[in-house]
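Notes follow the structure.
Only one protein chain is missing from this complex, and each of the others stays in its spot.
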Amino acid sequence: MAFDAPEDLDEFRTSVRDWLEENCPPSMRTPMKDDEIVWGGKREKFKNPESKLWLERMGDQGWTAPEWPAEYGGGGLNKAQARVLQQEMRRIRARPPLFSFGLWMFGPALLEFGNEEQKKRFIPDIVKGKTRWCQGYSEPGAGSDLAGLQTKCEDKGDHWLINGQKVWTSYADQADWIFCLVRTDKTVKHEGISFLVFDMETEGVEARPIKLISGSSPFCETFFTDVKVPKDQLVGQLNAGWTIAKRLLQFERSSISAGGFGGTGGSGILPPQEYAKQHVGVDETGRVADGDLRARITDHLMYAKAFGLTVQRSTEEAKAGQEVGHTASIMKYAAAKMNQDKCELLVEALGTDGLGWDGDGFAEDAKKATRGWLRSKGNSIEGGTSEINLNVVAKRVLGLREHQ
Amino acid sequence: MAFDAPEDLDEFRTSVRDWLEENCPPSMRTPMKDDEIVWGGKREKFKNPESKLWLERMGDQGWTAPEWPAEYGGGGLNKAQARVLQQEMRRIRARPPLFSFGLWMFGPALLEFGNEEQKKRFIPDIVKGKTRWCQGYSEPGAGSDLAGLQTKCEDKGDHWLINGQKVWTSYADQADWIFCLVRTDKTVKHEGISFLVFDMETEGVEARPIKLISGSSPFCETFFTDVKVPKDQLVGQLNAGWTIAKRLLQFERSSISAGGFGGTGGSGILPPQEYAKQHVGVDETGRVADGDLRARITDHLMYAKAFGLTVQRSTEEAKAGQEVGHTASIMKYAAAKMNQDKCELLVEALGTDGLGWDGDGFAEDAKKATRGWLRSKGNSIEGGTSEINLNVVAKRVLGLREHQ
Amino acid sequence: MSFVLSEDQQMLRDTAMAFARDEMPVTHLRELRDGGANGVDAEMRGKLAELGFFGVLVPEEHDGVGLGMVAMGQIMEAQGRTIAATPLLQTAVIGASVLILGGSEAQKAEWLPKIASGEVTVAVAVDEGTHHAPLNIATEAERNGQGYTLNGAKRYVTDGHHADVFIIAARTFGEAGQAHGISLFLVPNDATGLSVQALNTVDSHGAAHLSLDDVAVSEDHVVGAVDAGWEVLEPALDRGRIALAAEAFGSAQAAFDMTLEYMQTRKQFGQLIGSFQSLQHRAAKMFTELELTRSCIAAALSGVDENRNDVAELASLAKARASDLIHLVSNETVQFHGGIGMTDAHDSGLYMKRARVQEALLGGASYHRDRYAKLNGF
Partner (left out) sequence: MSFVLSEDQQMLRDTAMAFARDEMPVTHLRELRDGGANGVDAEMRGKLAELGFFGVLVPEEHDGVGLGMVAMGQIMEAQGRTIAATPLLQTAVIGASVLILGGSEAQKAEWLPKIASGEVTVAVAVDEGTHHAPLNIATEAERNGQGYTLNGAKRYVTDGHHADVFIIAARTFGEAGQAHGISLFLVPNDATGLSVQALNTVDSHGAAHLSLDDVAVSEDHVVGAVDAGWEVLEPALDRGRIALAAEAFGSAQAAFDMTLEYMQTRKQFGQLIGSFQSLQHRAAKMFTELELTRSCIAAALSGVDENRNDVAELASLAKARASDLIHLVSNETVQFHGGIGMTDAHDSGLYMKRARVQEALLGGASYHRDRYAKLNGF
């Protein structure tokens, strides 16, 4: 609150700039490498020692979580200041010091729903990247219908007793703690769910990585067998966990439709028309020789262009204060379709070069495209299936009702 | 039954051949002209006088309805004999003497569900083409959900009193009598429907032709205002009309999926690839220059070929005594899609020549194609919508259930 | 690119929407059709002129309002909503653009005020075959002493049946397929040797085939440089394509709204048909296509006003996607309405008929996918 008026902001900017100049190590000003991403927690190896230094310095400032209250170790900045910090970091191309489900999901929820003691206990270690969190939501029998979850939580007087299974727990095998939805009342559905947190080293917890059709993945199956959890690790009221869950799902969906998709295939992959030119060939006027494939690639490119323009429109309309709910609601569905179509076209254009798995004989970019194609099939499933998206559009946006 | 053994059939064949030789007028051995089709009934004009003669002669033999009992004026032939009659007529290319909903739909139902008096009263005039019948089924509020019909029928002691409205009554403006579904009990759905017949000249009956998007049509809206119907014109039991209706719908659907579709466009229209060659042009290797359109036309041709082969397969499997219900169930849906795709491709290939309505400046075949395209939109609606077809496949063939 | 309307543009949009709703509803098109008017309505033309709609692209110095393509797009979208027949596309968009982009000062001074005031209607006549192919000009313009003599034919010229003046694309050099050698000629509708065959079209908007038999045109009736008409014609056509895409989008939105309303009122099996999941998903997909296409049209309209260098690409994007959109939505509109949708008394069929014209004119989806791919180098 010390810096607020525009002139104060300038002062704040100078101080941030100076601090960054002094504290951001040189290698932290280079583009992020995949294997140097820091997720924090006990198992963090810090492949690049400067990333450890960078995390410690930023964590001490609370600037890994700039807007969180300073009393729990956060940066205590207001929105305007946080934006300045972001701008200044971007100016020197500083890497984010920490990737963390604690920062993105659990922390905000805990600040909103947790009690004082819980905030004091968990938030500081999230800010400093000392505890790595994972999310225990989906179950084998509860995918689209998340509220159908069955992991049993019994009140044993001095502790909770957990039995059940979660799936799609990202990085559960590397996390220190889990935030988790459990069933505390079987007689009702949404009102029988509670929100618990516990240590992944507790006896009876086992996480097994899931192999996907595209190969290894960050996802795990996580099993709970007679897991004892202290009573004070319930967040919010008993049987009121669904409210917290819904809030967290919002964070998740908005981050997915913003484009954080698995399966785009990554760098080094050319657009489909380039592979078509190389692999199918062109006629004397430079057109891809297969008119059928060419038309389908073009249709996809137009869809992708329309998608990009819609993101732009949405942003502009929001800035102008117009209603944008309508546009936002279709974007996850459209993004999944767009990415899946692209991946299919890549594989088709590559011909037999798109049919490799590993080893020699296939180019690296082609193999990436193939794996990316397989991974992309998850786009219309994860974070709400396309069918669920369409239901939501029909009901919330178009106002269509259910059977009466 | 006089002719049954193979040698008897030969004898029967000879007698049929002789009779046809003597009785089938010369012009009745030429291809049917659209405006010489005989529908019978009081308003029949017999544009070609020989078609009157032909109908009278065939009607007297009962051979307009070869397998119906002779006691009601039918031919009294067995299946084998009826086939011989058909073969012999085909041999000399004899025209069918009569087109009639009485022969195709109402007659078979009456023979099954009517009482003795009703059969004696109505069947002979159907056989001789003296009465033209129309079907009063659909209503404005009861399309896919036919059993939702509301046309009210009250028991007034010595007569029924009818009030309500029917739509899609083909040729109601030219028919003498109507067979009609009415509601006799509002408290139940299927069990509150009865099957009545009455004279279209009864006071309070009015039929208005419906103009379709493709132009004039045989369909009418038919209004009933305080129409009095004698008590003995109820067919079957009171409130048991749905059983008769279902049987009649089977006749209707099987005749539609056998290919009796509106909207194929009729003679003189070339296949889409020919219009594409003429209107879009070809490249130096003879391919249609628009590779996109060419691929879509080919995809349609393949679909049509697959459809034709499936009809063949179905026939062969039936002959071999194999189950064919599965195949039959998809054919109406597939036929509608096939025909609509073809009509769209015709209009697209014709370019602006496919955008004419009437008058000069557009070729006759092109205008036919345009009207046919518009008419084809009914293929996925009439006789059970495509959505209903898919529901039926899902439930009856695939065994999927409704929500519990 | 700008996706948010300025206050002026928003006001014009509101006016145009209200005008279409109140003065040019679908019943008005039915009246014209049933009265045999073939889409021609002098009174309506006067009202459109009064509102200044003909002069939206015309600069103020030539008595127009010079508001630009974004503004024009709002009017086109509005008339698309009620599938109204107006001469705006040919006169106020394509015709005006040819003159603005290629006309001499004298031509501008003569024609643009007349366009802006609604005094003359223009029809730009390009295609000679049944599929849009603006390079395939075979109509010949032969140089002679006083000017040029035109011989050839044009097919399905929209508004050709009531245009006061034509802009004819003809060849002064080279052969069909080449851009160089195309020139543009102003030809009044009463020119000797010009015959106009009015057409009854499926959408009841009308059109005309033209034939030119030794039509004499003086030198000062050439628009743009001789042989280099393509440099004027192509950008003018792109403006037309974008405007037509906006119109088709308006039609698709209206047909979708009508369908959605029917889904919320029509019952079968005791349920609103809008409560059946398969129809819900189809409606949600249509809505997605509408939203994506809306962005393309907005981008293309503002791309023209901003004089961007990718207008050709944006025009093909907008026209291809709008064509596919109205194709899908008009078919689904009929299907969702069931039997009633098949009757002439219901509006579904009118939207579907107009849809196919909107799709075919100035290049269908196939044409523009091909062009987009070429522009993207494959």
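Observations on the structure shown:
By written order: A, B and C. Residues from 1 in each chain.
Basically, a residue touches a chain if its C-beta (ideal position, glycine included) is under 8 Å from a C-beta of that chain, and two chains touch if they have at least 3 such contacts.
Predicted, not measured: the structure shown is a model, and the values here were computed from it.
Here one chain is not drawn; of A:145, A:283 or A:364, the residue touching it is A:145. Set against the missing chain, the residues B:82, B:161, B:238 or B:394 yield one that touches it, B:394.
When the omitted chain is restored, the residue from A:187, A:352 or A:404 that touches it is A:352. With the whole complex as reference, residues 138, 140-141, 143-145, 148, 167-168, 210-213, 215, 279-280, 290, 292-293, 347-348, 350-362, 370, 374, 377-378, 380-382, 385-387, 390 of chain A touch the missing chain. Residues 273-274, 276-277, 282, 286-288, 294-295, 297-299, 301-303, 305-307, 309-310, 312-313, 316-317, 319-320, 322, 326-327, 330, 333-334, 387, 389-391, 393-395, 397-404 of chain B touch the missing chain (whole complex, contact as defined above). In the full complex, chain C touches the omitted chain through residues 276-278, 280-281.
Heads up, the rule we're going with is that only the chains that are shown with their structure count from here on.
Distance from chain A peaks, on a Cα-centroid basis, for B.
Rounded to whole angstrom, the centroid-to-centroid distance between chain A and chain C, based on C-alpha atoms, equals 45 Å. Rounded to whole angstrom, the centroid-to-centroid distance between chain A and chain B, based on C-alpha atoms, equals 59 Å. Residues of chain C in contact with two or more other chains: 276, 366, 369-370. Residue positions of chain B with contacts to 2 or more other chains are 290, 292.
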